[in-house]
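Note that one protein chain of the assembly has been removed; the remaining protein chains are unaltered in position.
Note that the chains are named A and B in the order they appear, and that numbering of residues resets to 1 at the start of each chain.
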Amino acid sequence: MTTRAAPGEISVRRDGAERMGFFTDTSVCIGYKACEVACKQWNDLPSDGGELRPGGSYDHTGALGAATWRHVRFVEMVEPRPLPLDDIAPVDVAAAVADMDRWIFMSDVCKHCTNAGCMDACPTGALIRTEFETVVLQADVCNGCGYCIPACPFGVVDRDPVDGRAAKCTLCYDRLRDGMEPACAKACPTDSIQFGVYEDLVEVAQRRVAALQDRGVQGAYLYGAGDGDDDQLAGGLGAFFLLTEPPERFGLPAHADSPIQENVVPATLAAVAAGLAAAAGVAAAFRIARPARGVGRLTLLAAAAGAAEIAGDVMHRRRR
Amino acid sequence: MRARERGAKVIHVDPRFGRTGASSDLHVPIRAGTDIALFGGLIRHVLETESYFKEYVLHYTNASTIVNERYADTEDLGGVFSGYDPGTRTYDPSSWMYEGGEVASAAGEREHSTQAFDENTGAGMLEGPVPRDETLQHPRCVLQILRRHYARYTPEMVSRICGVPEALFHEIARAIVANSGRERTTALCYAVGWTPHTAGVQMIRAGAILQLLLGNIGRPGGGIMAMRGHATIQGSSDIPTLYELLPGYLHMPRAREEELTLADYISSGGADRGWWSNFDKYVVSLLKAWFGDAATPDNDFGFGHLPKITGNHAHFPTMMRAVDGGLDGMFVMGQNPAVGSPNGGLMRRALRGMRWLVVRDFKEVETATFWRDAPEIRSGEVRPEDVETEVFLMPAATHVEKEGSFTQTQRMVQWRDRALAPPGDARSELWFMHHLMHRVMARYAGSTDPKDWPIVNLHWPYTPQGPECEPLADDVLREINGYDVATGEPVPGFDELRADGSTACGCWIYSGIYAGGENHARRRDPGDLDAEGGWVSPDWGWAWPANRRILYNRASADPQGRPWSERKKYVWWDAEQGRWTGYDVPDFPVDKPPGYRAPEDGGKGMDAISGDEPFIMMGDGRAWLFSPSGLLDGPLPTHYEPVESPFGNVLYPQIGSNPAAIHWDRPDNPVNATGDPRWPCVLTTFRLTEHHTPGGMSRGLPWLNELQPEMFAEIDPELAAARGIEDGGWLVVSTERGEIEARAIVTDRMRPLRVGGRVVHQVALPWHWGYTGLSTGDSANDLLHVSADPNVNIETTKALTCDVRAGRRPSPATSRVTHAPRGRAAVDREHPAEGPTSGSSEAGP
Partner (left out) sequence: MSRPGWFDVLRRLPVAGRVADWGMGGHAVSRATREAGARVAGLDATESVCPYCAVGCAQLVYTRDGELVDIEGHPRSPVSQGALCPKGSASRQLIQQPGRLTKVLHRRPHATEWEELELETAMDMIAERVVEARERGWQTHDERGRRVDRTLGFAHLGGATLDNEENYLIRKAFTAMGAVQIENQARI
C-alpha cells in the first residue's frame, strides 16, 4: 500500500499499515461524554473547565482545546410548543415524535485531514503523518510557534497554556501501535464513535446514511467523506461524521481548505521536496532500513518500532 | 439505543426531556409523582379492549382467584381499602384474603412498618384448595375487581391527573399492546425515579400488574428493570445491612409478649406451600454459620440470643432518635447522609446529637466535615466549638485495592481481584470489621452474661493475610455459599441445606456460588453471544439463585411447556428427557412435568405447586395481580397525590396522599401544605450521568467536575419569564425547610403541563452537590422533608412542591427550621422517637 501523504509532508509508515480513521455517527450519540473522559484518562490530560456555561446546554467544556481532544457538543433545537387550550385538546403525536430528535449531540475531534493545514504550516516537522495516515503532533519536536493554530480550518489545534506547545488528538497513535482501539471509541456505548480502516468506515457510513434515509431521516449526510478526491473538506477527513443538520449547527465549517494550500508555495516546496527525496535516500541510509517507495512522494520509513506487526485481527476487532 | 436500532420502540416517561428522551422514539412529559394514574389508565385500557394475554393471565396469575367477600375497594370507600384504621393510619389486611383463606398468622405482630419482604410468601394463607373461577366472570374474582378498581382511570382522567395529553396516552397504549404477546415482549425500565415516593412500592406494583396482564414477566425481553445507582445495591439487600432483614430475605425476629422460639419464628416466616416451605433449612444453616459449634438443636441454634426488633428502626427514625439525644454513636461507611438524605439540615442536626461518629470514605465527605463546613456553620447559626460529636474519619480502600464481589442490578454477582495495595492507612471494610470485632471479642472473652453469648460464641474463622493483615474475602464468600459442617466442603447449592445443623450457610440465595470449590462469581467466559441463546452468557459471573438469569422463566413456556413462540423461546419442557431445558437454568423443579396437578386438598410444600404454575415463591404458584397479603397500604395500586402537591386528589377528594404513608410531624420536619399558594411549583430531583449520588465519588474528580461543574436547576422559559430568571443566572429555590441557590438552566426541554385546567411548572434539581469537595454547591436535599412509604420506608425525593425566584440566597443559611436550639423540636425524652408519628409503627394490638 502506498501512503497518500501529500508532497512535502513528513510521515512514517510501516508495511501493512492502513489508513485508520473515526466515523462519528451523531444519530446514535446520547451525549454521554464517556469519550471525553476516556480520552483525558488515556492521554493524562488535565481538566480545563470548571464553570457552568450559560446557553451551553449540558456542554460545559465548550470547545476542543489543548487538554480536550474529544468534545461533545449539545445542540438544543427543542421548539416551544403552545399548551393545548384545554385538557382534552388533540395533540399532534407526529410532532411530539419528531421532537425526539431535537436535542442533538455530537462528539467532535481532530479531523485528521487528507490535506492537513496544520502540517503545511508547521515549520519544525512536529506535525507528521503516521503510518496510519493520521496526523500526529510530536510534542517533543514542537517549538510552540503556534503557526498550526490558525492553519486549522476546524479550530482543533490549541496551545497548551503551561508549556506553550500545540496539542491535539493523536487518534491514540500509541494505542494503535500496539493494536489497541482508541480510548474514545472503546468507551462509547452506542458505537456513535467507530474506529477502523478508513475505507471500511466510509462504506459502513454510506450504508448508514442510506438506512437512515430509508427510515425517513432525509437530512442525514456524511460530512467529510465520500465526496471523492476533490472533497471540499481538506481533501477528505480521516475522522468524518454523519450529521442530520447543517454543519454550522455544530460549529463546523461548510468548506474547509487550508489557507496555505491555496498558496503556490507548498507546491514549490513539494517540488523541492521531491527533488530532495533522492538525496534523502542516501542521507537516510545511515538510519533507515529500507528505501522509500512511491514516486513523487517523500516517504520516510519509521524504524520498525516495536517488533510486533499490528495484528490485523486485533486492529480490526469490532466490539460487536 | 441498540434496541432502538434493532427496531424496538423506546418510550420515555419523565417530567424532564433529558438525554434519554432525546434518544427515544417518544417522550411523554408527566407531572412528577402521578405514575400510578398513568399505569391505572393503561391497565384499564388493556382490560377494556380485551387486549391482555389471556392464556398467560388465566394460568399464571391470580386473575381467576376469588377474594374474600369482606373485601371493599377504594372505589367503594372513597379512597381507602377495607380494614383501614384512621386513628393509627394503618390497615388490617385480613379482608384482602382469598375466599376461605386464613388470616395471616403473623397479623398479630403487625407493628413495625417495613416488612415488604415478610409475609409476601402467602404464609398461612390457605388451608384447602384455592377458590377460582376459570371463566373470570365471578364478581369477586381478581380480574373483575381490577376492572372495577381502574374503571375511572380513563384517558381523560389520566390527562387531568398526570398532564399527559390523551393523544400521547393512546400512543403509549397502542405501542405496548402491539409489542406484547406470544411473539413480542415489552420491558419496563426505571432509574429509581419510581421508588422514592410515599406510594413507591405500589408504583412498581402498578408496572408489575400491567406486565403480567400483557404476559411480559419471566420471558426474554420482558420484565421490570431497575436501573439502580450503586454497584451492589442489589447485594446490599440480598446480604442486607437493613434492620428488618437477615441474609437471604429472612426476616429479623420480632419481639412479642411470649418468649419467641425458633419454631415460632419458622412458623411465622415459612410457608406451608411453595418454595418458602424450605425456610427452616435456611435459618438453621445461617445460625450454624454465625455461631458454629455453639449452635445446637438443644439451644435452638442460638436463635434466642438474636436481637429482636419492635418497631421501625430504619435510617430516618434512627436519625430522629439521634436528634433527640437517644443515640450514642454511628458508623457511616461509604454513605453521606449529611447531604444524601432528605432534609439535610435535620440529618446534620442528628449528627450533632451523637457522642461519636465513625465515617469511612476515600476523602473528606460532608458527613465527616459537618462540624466545619455545613451551611449552618458558615452562617454562624452553629459554632464548631458547640458541636460535641467526636468524629473519626477513616481512609477506605477502593474497589481495585481489595478483593470482593458486587451484585449488579440483574442479580449477577461479579468478583473483583485485588489489583494493588491501598495507600497509607487506607483499608477495606472487611479489614475494619475484622479488626474491630477482634478487639470486641477480646473485651468480652470469658463473659458468662447471657447478653454476651453471641459475641463469646461468634464463629469468626477468618485468617488475616499479607502486610495489611487483611482477611480473605474469598473465605467469606465460601461461608456465604455454605458448607457441610462435618467436612467443611462447600455445598453445591441450597437444595443441599438442612435444618438439622449439619450444614452452615451465610446466605441461602447465594448458595451455589462456590459450588465445587470454585468461585463462580470470578468466571469470565462470555461464550458466543451470537449463538442461539448465547446472549444469556451463563459463564460470565454468577446470578442468584442457582445461576438463573431470568426469574420465573417457566413462564416463558405455555402451560403445556412449549415456547410461546419460536422467537421468544427461552425455557421449555423436553418430553423425551422428561426435563425442563433451555438457554437458562429453569426456575422450576426440573423434572416436574407441565401436566402435574396439586392434590385435591391443595397439598403441602412444593407438591402444592402444579406443573403450570411458574411463580414458585408464592404459596399458590401464581403471580399476584391482587396482593392478598404482604403489603401495608392496600392490595392494589391506587392513585394518591404526593404528600406535597399543588393539587387535591381528583379521584378521592377526601384522601389526598397515601393514607398509610409514614410521616414525622415535627417542627424540624415541616411539610408544604397541599395547594399552598406559596409553593405553586412541583419540585423533582434527578441524577446526571456525570456525577454519582451526593458526589462523594465524583465531586473530587476534576475530569467529572468539568463536565458538570455547578449546581443548577432546570426550569421552563414561561416560569423563568414570570419570575425574571435568566438562563445561566442565579435562582433561589425554597420550601418550608429552607432555601438553596443554583444556576438556572432555562430550557424548552422543560414543559409546563396543563393539569386539571391549570398550568403547573416543574423545577428539576440534580442532588449531586454539597459543601465539601472540589466542586461545591447547595444540596437539593436541604429542601426536602422526610416522609416514607409504609412497606419499605423509602423516602420522598421525587415529587414535592417549591417556589423559585431570581437572585441568590441572602445568607449562607439554607435551613429555616432545623438549626434552632434543640428545645424547639418537641421531644419526648422518655421515649425518643423510635417510630414515626403516624403510619404503621407500633400499630399492633
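We take it that a residue touches a chain if its C-beta (ideal position, glycine included) is under 8 Å from a C-beta of that chain, and two chains touch if they have at least 3 such contacts.
Small disclaimer: the values here were computed from a predicted structure and weren't measured.
Within the set B:80, B:177, B:271 or B:412, the residue that contacts the chain not displayed is B:412. Shown as candidates are B:299, B:318 or B:776; the residue that touches the absent chain is B:318. Within the complete assembly, B:371 is the residue of B:265, B:371, B:664 or B:712 that touches the hidden chain. Note on the undisplayed chain: of the listed residues A:34, A:135, A:209 or A:252, the one touching it is A:34.
Taking the whole complex into account, subunit A touches the unshown chain at residues 10, 12, 32-34, 36-38, 41-42, 122-125, 128, 136, 138-141, 143, 145, 147, 173-175, 177-178, 180-181, 183, 186-189, 272-273, 276, 279-280, 283-284, 287-288, 298, 300-303, 305-306, 317, 319-320.
The rule is short, and it goes like this: only the chains that are shown with their structure count from here on.
Subunit A and subunit B have Cα centroids lying 45 Å from one another.
Those residues of subunit A that touch subunit B in the complex are listed here as 28, 30-33, 36-37, 40-41, 46-55, 57-58, 60-61, 76, 78-81, 83-84, 86-93, 96-97, 99-105, 189-190, 320. Contact residues of subunit B toward subunit A in the complex are 1-2, 5, 17, 19-27, 156, 159-160, 165-168, 171, 529, 689-690, 702-710, 712, 717, 726-729, 743, 745, 747-749, 751-752, 754, 756-757, 759, 775.
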